[in-house]
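Pasting in a structure now, in structure tokens, and then I'll have a few things to ask.
Our next item is chain A:
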Amino acid sequence: MKLAALFVVILTGAMLIYAGQDLPAFGDSESPAYQHRMTQYFIENAESESGVTNIVTALLANYRGYDTLGETAVIFTAGMSVLMLLRRREL
Partner candidate 1 sequence: MAGIIDIVYAEYNYWIYVTLMMIGFYAMIAKKNLIKKVIGANIFQTAIFLFYISLSDIKGGTEPILLHGETSTHAADIIYTNPVPHVLILTAIVVSVSTTALALALIIRIYEEYGSIEEDVILAARRKLNPEFSEYARQSEVDSQ
Partner candidate 2 sequence: MVTDNIQSITPVLAVLVSAIASVLILAFGRYPNIREGWTFVAAFIKFGLVLSMLPLILAGKTITYTLVEILPNIPITFKVDAFGELFAITASFLWILTTAYSIGYMRSLKEHAQTRYYFCFAIALSSAIGIAYSANLVTLFLFYEMLTISTYPLVAHIETKEAIDAGRKYLVYLMGSGVALLFSTILVYYYTGTTDFAFSGIAGLALIPKATLAFLFVMFMIGCAKAGFMPLHSWLPAAMIAPTPVSALLHAVAVVTAGVFTAVRIILYIFGVELMKSSGLWLYMAYFVSITIILASIYALSQNNLKKRLAYSTVSQLSYIVLGALLITPHGITGGMLHMPYHAFMKITLFMCAGALIVTAKKENISEMNGIARQMPITMIAFTIGALGMIGMPPAGGYVTKWYLLLGAAELDQMILVGVLLISAVLNAAYFFPVVYIAFFKEPDHELKYNEAPMFMLVPIVITAIISISFGVWPDAPGFFYDIVSIAVANVTGGI
């Protein structure tokens, strides 16, 4: 069992290292993620469009606010589940 687990883990590791060869270098400003128009758009327009200086906040609450709604749903689910699992009284 342990051996099998080790095998799977090493396989995963090998895949990760394999992918690592082509990943953009650390701190590379030419990386596709940075150069894509999306990132540039956010840096340029975040303040004018949402009035927040923190671009992360602007993204979290505005451009990708819907993700954040999903996030609250996750917390709600977890809370509900923990309550259901651990509470003795009827719900």
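Rule of thumb we're sticking to: a residue touches a chain if its C-beta (ideal position, glycine included) is under 8 Å from a C-beta of that chain, and two chains touch if they have at least 3 such contacts; residues count from 1.
How these were chosen: all candidates are chains of the complex that A comes from, given by their letters.
Note that the structure is a prediction, hence the values are computed from the model and not measured.
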{"item": "From 1 or 2, the one in contact with chain A within this complex", "value": "1"}
{"item": "Residues of chain A that touch candidate 1 when the two form their complex", "value": "1-2, 5-6, 8-10, 12-13, 16-17, 20-21, 23-29, 31, 33-34, 38-39, 42-48, 53-56, 59-60, 64, 67-68, 70-71, 74-75, 77-79, 81-82, 85-86"}
